[in-house]
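We show some of the complex, not the whole, and keep each chain where it was.
Order of writing sets the labels: A and B. Residues in every chain begin at 1.
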Amino acid sequence: MGESLDVKGLCLAFFDYKTEKFVIARNKKVGVLYRLLQLGVIGYLLGWVFVVKRGYQEWDSALESSVITKLKGVTLVNASEGGTRVWDVADYVIPPQGENVFFVVTNLIVTPLQRQSKCPEHPKIPGAQCTEDKECPAGEPLSTGNGIRTGRCVPYSPGIRTCEISAWCPVENATAPRRPVLAGAENFTVFIKNTIRFPKFDFSKRNVLERAEADYLKRCRYSATAAPYCPIFRLGQLVRAAGEDFHSLAVEGGVIGVQIEWSCNLDRPASECHPVYSFNRLDAARPHLNASSSSSGYNFRFAKYYRQADGGEQRKLFKVYGIRFDVLVFGKAGRFSIVPTAVNVGSGLALLGAGAFFCDLVLLYLSKRSPFYREKKYEEARFQRGESVQMGMKRDSVTIATII
Amino acid sequence: MGESLDVKGLCLAFFDYKTEKFVIARNKKVGVLYRLLQLGVIGYLLGWVFVVKRGYQEWDSALESSVITKLKGVTLVNASEGGTRVWDVADYVIPPQGENVFFVVTNLIVTPLQRQSKCPEHPKIPGAQCTEDKECPAGEPLSTGNGIRTGRCVPYSPGIRTCEISAWCPVENATAPRRPVLAGAENFTVFIKNTIRFPKFDFSKRNVLERAEADYLKRCRYSATAAPYCPIFRLGQLVRAAGEDFHSLAVEGGVIGVQIEWSCNLDRPASECHPVYSFNRLDAARPHLNASSSSSGYNFRFAKYYRQADGGEQRKLFKVYGIRFDVLVFGKAGRFSIVPTAVNVGSGLALLGAGAFFCDLVLLYLSKRSPFYREKKYEEARFQRGESVQMGMKRDSVTIATII
């Protein structure tokens, strides 16, 4: 029994297996309850967590995306100045370089040949109309006006006088055609190329099918049912799929979201990871506001600048209405990982323990023979035996407190 | 006692409830310690995990966002060529189409009427100054120069000779006005429309209040305290809220981040999910670098091209300084989900087990009567009784190793 034996004993004891001691309570009600709880937790874990939610996978939803868009189509426009004019891609796509946000002109107000000078403000601008000069304080702009007031009140048209302004003159006429100028834009097509990458898994994919024959991409048109993976879209169809009417959208303009969703299970072959397209309108269509409200429709102004022979500068102002398409790419990828699996299994097991605790409560306090079970489950460990007997009477209250 | 009975017995036994057997140690110190640990774990779980961190929710922070911006305002500019000139939206917003990144010109250097020819390089370009032709190797560009050297050294101005270059001539004069040309940009306003969507929950929201009257959006101006949900911002106020001085920013240019944060608790009504705006400067303001450093300020060059009567091409080069606004939208949404709830509850319960393990250590090795408690807690299961008695002496070391 020297020290060497003690160390040997310790080493041997280290490999003794200790197992929890259980008390078998032949109480069928609690037994059934426990089995049901066990079944519930295991069913939840296998059915919901692992099969439905794929809780054995680690996820990446911060994808990188690169979008290339290319429009095709030409249309005839009845120019207000008489005669027709053909608009092609270089005319109606802004900006031209084909990024994930692109704008197609569908309606426009052209104010030809403005130059810097003085002219009467447009009477529809709030506060522009006047009857005498002092209503037009010099040097102050109107908040939505086209220029800086000069301090004079001048006739705009017979019977209407407005403040004179320093501005690009003449000012823009504020009414857009009620018929969209480029109604033919409905038939334009857009080819959307999208490359995504899930950085966590270093997994890349394109929305253009690798195996597609060259010809397929020249012929196909996207259709939710017939050709869900064809990346070429008719604009009219895009707008309709978003639940909007092309004609009315073309008049006032709007923003259509083209959502590309990638939902990839990387435990399966990469070829099963497909983009799903959906479409919706992103700007607020607000029917209770009048058409001139600043929060309905979509338009912006730009100008083309010309130099005159005498060196003076002229510009042609365009207020363009149209449809902005925002290609929004999102998605998530999952791949088996030991950590989430362990976390879900581990916490499921811990919940089994909670089930046992609940059944204990029922067995020890709600069953008919609970005092008997309590005595069986809890074994007193009192150093002085005499005291133990004395305390025996309090055992009921003791165990009530102990189980919590 | 046939097979049928055995199977019946098995089935009955399957619904027996087994419960762990506990030893009650009347050690108040360890008891208090255990209760404190229990309290700590439960307090952490309820207070921190569930109330503060909302651990019962599943989260989505990969939001989709679409931003529409629209600027308003006009300002008078004292043109260098004499006389004043009005700048309006079509003149100062680049690009014009109102995306999430937009740039407002505040200062500019105009180099009028350049044409392709040969002229002396600007003397401020490093390496441009020369005294003889061989310092100017033909065909080689200077790294920050405006053109390709022709091989000659020519006078730039009285007393200064620089390499001759093939370039758009004359070259740009490299000094920007110390007073911003468009100081009035401070009073321009920008209307920022933002539509977001959390794809995981298919929840969409706009920053323009649905219930707002049409008039409100025409009158309101954003103010962190008075009108935190008004999406119309004065540029000067944006810059001030980012902690910058508008005037000095307007001279050299800069990038201001307009952050829109959406933090939505989808277990509450959608109307409680509001955007919060914050502003900060995104480019490095580097006071220790001189103004001409390539890493301070924000500017870029573009040109307007003109055709002359003789068919030759001219351009007007603009080096524009200004404020780029990056509208950065981020946020997260949470909604109750059973999986994170179960994971947090489950691992909390498992930590309770760790508390019990720690208290066991104290009870069995640090308390006065630890040998007694060890004997109570660990029951020997030895097949040969005789050996068991013999080994009894080693029980101390045995249990030390076993509890680990």
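Basically, contacts are C-beta pairs under 8 Å (C-beta built on N, C-alpha and C of every residue); 3 or more make two chains touch, one makes a residue touch a chain.
Everything numeric here is computed off the predicted structure, so don't read it as measured data.
Counting all copies of the one sequence in the full complex of this file gives 3, of which 2 are shown in place.
One rule holds in what follows: only the chains that are shown with their structure count from here on.
Per-chain Cα centroids separate chain A from chain B by 16 Å.
Here chain A touches chain B in the complex through residues 1, 5-6, 9-14, 16, 18, 20-28, 30-35, 44, 48-49, 53, 55, 61-63, 94-95, 101, 103, 116, 139, 141, 143-148, 165-168, 255, 257, 259, 261, 282-284, 288-290, 293-295, 298, 300-303, 305-307, 309, 315, 317, 324, 326, 328, 330, 332, 343-344, 346-351, 353-354, 356, 359-360, 363, 373, 376-383, 398-399, 402, going by the rule given at the top.
Within the complex formed with chain A, the residues of chain B that make contact are 12, 14-26, 60-62, 64-66, 68, 70, 72-76, 84-86, 88-91, 95-99, 189, 191, 193, 195, 197, 199-200, 206, 208, 210, 214, 217-218, 304, 306, 309, 314, 338-339, 342-350, 353, 369, 372-373, 376-379, 393-394, 397-404.
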